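Here it is, the structure, as structure tokens.
Missing here is one protein chain; the remaining ones are kept as they sit in the complex.
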Amino acid sequence: MTFSGFLQQFINAISLGSLYALVAIGYTMVYGVLRLINFAHGDVLMAGCYFAFYGMLVFSLPWWVSFSIAILLTALLGILIDRGAYLPVRKAPRISALITAIGLSFLLESLALVIFGGRVKPFHRPSIFGQVIQSGDLYFIALNLWIPAITSLLILLLLIVVYRTKVGMSMRAIARDMTTVRLMGVDVNRITSITFALGSAMAGAGGIMWALKYPQIDPYMGIIPGLKAFVAAVLGGIGNVIGAALGGLLLGVLEVMIIAFLPSLAGYKDAIAFLILILILLFRPTGLMGERLPV
Amino acid sequence: MKKVFVLSIIGFAVIFFAAGSFGAETVRVGGVMAMTGAVAAYGQDAWTGIQLAKEMVPTVLGKQVELVLVDSKSDKIETANAVSRLIEKEKVIAILGENTSGNTMAGAPIAEKAMVPMVASSATNPMVTQGKKYVFRTCFIDPYQGEIAAKYAFNELKAKTAALIVDKSQDFSVGLAKFFKDAFTKMGGKIVAETFCVTEDKDFSAQISFIKPTNPDVIYEPLYYSPVALFTKQARELGMKTPVLSCDGAQADELIQIGGKEVEGVAFTGHFHAKAATTMLAKDFIARFKEKYKTEPNSFHALGADSYFILLDAITRAKSTEGPKIRNALATTKNFEGITGKISIGEDGNAEKTMVIMVVKDGKFEYLTSVNP
Partner (left out) sequence: MSKDDHFLVYRTRDRILTVMSLVVLFVFIYWAETNATEYQIRLLNNCAIFIILAVSYNLINGICGQFSLEPNAFIAIGAYTSALLTMGPHEKQISYIIEPLVWPLSIISIPFWLSLVIAGLVTACFAFLMGFAVFRVRGDYLAIVTLGFGEVVRVVANNLQSVTNGPLGLKGLTPYTNLWWSFGFMVITLFFIWRLTKSSFGRAMKAIREDEVAAEAMGVSSFRYKMMAFTISGFFEGVAGGLLAHLITTISPVLFTFFFTFNLLIIIVIGGLGSTTGAVIASIIFIYSSEALRVVDESFSIGSLQIAGIPGMRMVVFAILLIIVMIFAREGIMGRREFSWNGLINLPKSVIGRKNNILFGPARKREKKPTK
């Protein structure tokens, strides 16, 4: 493989990995706080795309306005999910909460199918992202540079919130011991909702960028990215925000580069993520930056 | 008081049900269409065409036609379930559908066993009607499509080498790729690369990287609209300027919406273009369609409507709603002036049709030329 070929794939890998990182952060934050795998997270990603789509189509908003509003709406959706579906099963056995999460995921997908219709919708790609950049043998669209840049910015902002604000401190505290934090007078429900809002906003942003990369949206588009982002979160050590980001990046790189070196395995692309998951859970369940595995 | 209330509800219900069964007798025709899923564009378009056709000709043999729609969800199993539901529960006398070869083949054996005629509007793989007496289609078949595509590539595009991207999850794509390959190599062309994908794929960078170094003169994409759009777009973004040739599956609005300016210049073989319309029925249909939807109908609208018209024509000629009689009438359709041209269907269930070659230009499907059998 030529060096430029390698570089070509590598740019693609970083771009994909950034998207996984954004979505993985949402999973890891919710798991850290609630010990719950939010199966519906991938569908939140899908919802973000549809919000942005309708913003541009129906309300003819300029794309950056539409995207911002979509991310806000996605954050609100996250809060709604928390209050509406997960709060009632907070005290229930874990298996009930997990089943509720799965049910919620299917509910979002089916609702999207009914509301938005069965045909795929084209996602408008603003020209600033679509410009083809050429450097010798290397071709890529500007988007592949924007994505890592925007992702880094968002992650940085999030880390500031998590590690430098009171809200963030509460989040980290709840991840350690929810009961004691309650005793300390912290409104756990409020913090949880904020966690959901932040995680969902990240997923919304990730989703919009995913739709910019592959400009076609349908109700089931969030399932595979969602599952892979979850693998990334586990890979990085679930409960750890930086771990999730690194895990996402690593997963993106592995996925693209393995296929780049072994093109005959292209069909098995999706299985790579799950094989990594199985191996991690078998041999290093705490992940790369892991916390103690909660039993 | 409560008892009176309950009794009156029961009374109303009885009246409603009775009223229903005493209503005018109707001829029930079933429709299995992909309204959701990967090929929803075809199903929804075909159904739109069928409904407009029904507005134009709402009765047959003096009775009202009643259409019953079941969504096949672009899935084989669902198609089979839909066909059996329509036959056993809804008691339809004939079925229109499905839209794609693989799905139609899943439902065909059930219709065959029940002796209910099935008219597929756009399923082009030869195996759909092979060995079946009750399955018919209103479109051409893929050996013909592959051959014409190869001729166009070789003669018009002056292509000596070709690369393929095949959707290995669709019988249609696999079959058409093979017919193209056979025809192209027979004319002296060479296939330099053959890559595979599945309908849901979004990222084609692996396949494109494989094709790029082989420098083909043309890329043949016998795929459905989504993969064509995404693949072509990504190929262009990765610097490939090679001409792209596709198939009848490309003619959906989504191709242009998703593909944007990258799909300009994509040529494809298809069934229908409003400019190539010759028959009275076609002109009538196009006019009504434009009035109602403010745009021209595409192949799938037209083929759907044609399947409806042909079925009604057969029922009229058979003077009966019995399966075997309709079947025989369908198998003797001669020069029916359909929207998509003069249609003749023989014992093999296949229609001999004119093919239209189109190209994407200025964000629209432009008509290039027609090819007669």
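First chain written, first letter: the chains are A and B, and each begins at residue 1.
Just so it is clear, contacts are C-beta pairs under 8 Å (C-beta built on N, C-alpha and C of every residue); 3 or more make two chains touch, one makes a residue touch a chain.
From a predicted model like this one, the values you see are computed outputs, not experimental measurements.
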| item | value |
| --- | --- |
| Displayed partners of the chain not shown (whole complex) | A, B |
| Selected residue (touches chain absent from view) among A:7, A:85, A:161 or A:254 | A:85 |
| Identified contact with the non-displayed chain, of A:72, A:99 or A:254 | A:99 |
| Sole contact to the chain not displayed, among B:41, B:70 or B:176 | B:70 |
| Contacts of chain B with the absent chain, listed as residue ranges | 13, 15-20, 23, 35-36, 68-71, 75-77, 80, 84-85, 88-89, 102, 105-106, 109, 168-171, 174-175, 178, 198 |
| Residues in chain A touching the chain absent from view | 35, 37, 85, 88-89, 92-96, 98-100, 102-104, 106-107, 109-111, 113-114, 118, 227, 230-231, 234, 267-268, 270-271, 274-275, 277-278, 281-282, 285, 293-295 |
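Basically, only the chains that are shown with their structure count from here on.
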| item | value |
| --- | --- |
| Rounded Å distance, chain A centre to chain B centre (Cα mean) | 37 |
| Residues on chain A engaged by chain B in the complex (per definition of touch) | 5, 8-9, 12, 113, 117-123, 125, 130, 132, 134, 139-141, 214-216, 256, 259-260, 263, 266-267, 269 |
| Residues on chain B engaged by chain A in the complex (per definition of touch) | 35-37, 40-41, 44, 71, 196, 198, 202-203, 205-207, 209-210, 226, 229-230, 233, 236-239, 254, 257-258, 260 |
